[in-house]
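As you look at this complex, bear in mind that one protein chain is not there, while each of the others sits in place.
Order as written gives the chain letters A, B and C; numbering starts at 1 within each chain.
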Amino acid sequence: MENKKEKLERIKDKDTVKLIEESYITVIAGPCAIESWEQLDAIAKVVKDLGLSFIRGGAYKPRTSPYSFQGLGEKGLKYLKEINVKYGLKTVTEVTNTENVDIIADNVDVLQIGTRNMSNFELLKKVGRVANERNKKVLLKRGWASSIKEWLLAVEYITLRGNTEVVLCERGIRTFETDTRFTLDLSAVPVIKKLSKLPIIVDPSHAVGQSDLVIPMSR
Amino acid sequence: MENKKEKLERIKDKDTVKLIEESYITVIAGPCAIESWEQLDAIAKVVKDLGLSFIRGGAYKPRTSPYSFQGLGEKGLKYLKEINVKYGLKTVTEVTNTENVDIIADNVDVLQIGTRNMSNFELLKKVGRVANERNKKVLLKRGWASSIKEWLLAVEYITLRGNTEVVLCERGIRTFETDTRFTLDLSAVPVIKKLSKLPIIVDPSHAVGQSDLVIPMSR
Amino acid sequence: MENKKEKLERIKDKDTVKLIEESYITVIAGPCAIESWEQLDAIAKVVKDLGLSFIRGGAYKPRTSPYSFQGLGEKGLKYLKEINVKYGLKTVTEVTNTENVDIIADNVDVLQIGTRNMSNFELLKKVGRVANERNKKVLLKRGWASSIKEWLLAVEYITLRGNTEVVLCERGIRTFETDTRFTLDLSAVPVIKKLSKLPIIVDPSHAVGQSDLVIPMSR
Partner (left out) sequence: MENKKEKLERIKDKDTVKLIEESYITVIAGPCAIESWEQLDAIAKVVKDLGLSFIRGGAYKPRTSPYSFQGLGEKGLKYLKEINVKYGLKTVTEVTNTENVDIIADNVDVLQIGTRNMSNFELLKKVGRVANERNKKVLLKRGWASSIKEWLLAVEYITLRGNTEVVLCERGIRTFETDTRFTLDLSAVPVIKKLSKLPIIVDPSHAVGQSDLVIPMSR
């Protein structure tokens, strides 16, 4: 395990997500944004060597500033498709608009809804419909200022359209504290487990916002 | 003025927005959701009698619960168009998805972006493009957990596409206080005026969330 | 009025508090901390010339850092007493500990409980007892992370000991927004008026935390 961790730390790893499945822990690793084929392929090799099953990578990036890199778009999706074929890894990417849901479903396995879109209800409905028809899973991140009740209602927008499998992801909420970018609300995990049967994973990386704090928060 | 207020209070008025323009105050009034032609027409008559210039009404409603009324959609837009012709009132309605921006621009004057979509960047880009091409104004509500800096960056997503006129609307932020639904952040007004040249209006109704608190907060 | 404002702005005025009394507005003005007799006397002259009735000044200062100036203590109280005699102004100062309540009551008219001490229940009880016995008023600032319900319960700690007159002061709550030091929760005013008969005033200066934003927020 330590060897794996060291390896993982050697690659550019802005975004690792722990998936708690029954008794063992699965890690969803990968770059925040796909920057090139070479970058994604190099990370995929490491992910595969680590024995992990999932790789994530952003093709459409929601950015606070319009002047930040907005993602490779369709080219990024093609790279994810090739990675899936080459390594047998399941792929995860973020949908950002009703108009890119279909093309994303053509290319990846898990449709991720990001924190900024948790209350984008038109997107939730579209993702629910497409995921149901095409047998995709959905990863629904918590809105950074959404209550647990609102989060569970967002799930219902998705599952209205059929028995789509939704996995929740706690990624931190916005509070007055500024020493971390967001406050990871780990208490949400037992609350969600009490209120629903949905699987829930935790993304410790966006909350702390500094790479040297990711490992301590993952323990 | 008192007579006007009394009249205004007699109608179903869930959502009044004050528009501060130079030295005088303009009020954008109207129903939260358009429910029928009769309802909208009755309110429009009062709005016109009050000497106001704008009417708002929701045709596509973003709702926390999928089981709440989702709006009349295109039929609501047609009603707004007819109201515009019949009374000469300028119309305001909310866009909720890139796919309904064009049809909304066909029918109303001001494209409103709601609090849940302030960081829906694909929507901001589309609205900016359409507003610029078709000479529409944009009303950008503040995300309930968005900082002032993020709000001003959201404006840049819209204005990237041309010299679109954007009006900001402070409508309350999410805090620990639960006696009001949101906390109206009036301090944002002087901060915005200091940082930008953008006009800013205030929506006191969603923040307090109870009709008997709207009038005191509007003074 | 404009003349008065200009005068007021010429003095070092970190902390002005508006007291809304029935139909007219009373201003409590004065320095955040009393620094010297000369400073307090100069401000008192202006306050008197403006026709105001109250002057405030801190003698015991609660400071986030132990390395900041902690106030003049008893010497500051003596200055306030002399100002009261010389100008006939009513004086307001902050109590910070059960052990300085008596000596403060010996020297000033209004005992102020600051935001950090709103839930210092031993202090509330002591202030209630002393204010009742010696006929002093109490100015209770809202804790920066206290709900309206907790604020009203804090009042009950004071009034348990008798019919002490308590005036509330909204001074801003802590939220995620960092462009202002605190978020002034003006909605608290109508909520308090609905839930209680207590007078409530607003301190716009600490919330915004920058002198150029105080005047716009006071309108």
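Assume a residue touches a chain if its C-beta (ideal position, glycine included) is under 8 Å from a C-beta of that chain, and two chains touch if they have at least 3 such contacts.
Predicted model, so just to flag it, every value in this text is computed and none were measured.
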- Touch with the omitted chain, as defined above, among C:53, C:84 or C:98: C:98
- Message: One chain isn't shown here. Among C:90, C:116, C:137 or C:193, which residue touches it?
- Response: C:116
- Identify the residues of subunit A touching the omitted chain, counting contacts across the whole complex. 145, 147-149, 173, 175-180, 183-191, 193-194, 207-208, 212-213, 216-217
- Message: Using the document's contact rule, name the residues of subunit B that touch the chain not shown here.
- Response: 145, 174-176, 178
- Message: Considering the whole complex, not just the chains shown, which residues of subunit C touch the missing one?
- Response: 62-67, 96-99, 116-117, 119-123, 125, 143-145, 150, 153, 156-157, 160, 174
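Here, only the chains that are shown with their structure count from here on.
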- Message: Suppose you list every residue number at the subunit B-subunit C interface; are over half of them used by both chains (same) or under half (different)?
- Response: same
- Query: Of all the chains, which has the CA centre nearest the overall CA centre?
  - Reply: B
- Note on the structure: Per the C-alpha centroid definition, the whole-Å distance linking subunit A and subunit B comes out as 32
- Note on the structure: Distance between the CA centroids of subunit A and subunit C (whole Å) is 49
- Task: Could you put a whole-Å number on the gap between the CA centroids of subunit B and subunit C?
- Result: 38
- Task: Send over the residues of subunit A in touch with two or more other chains.
- Result: 145, 174
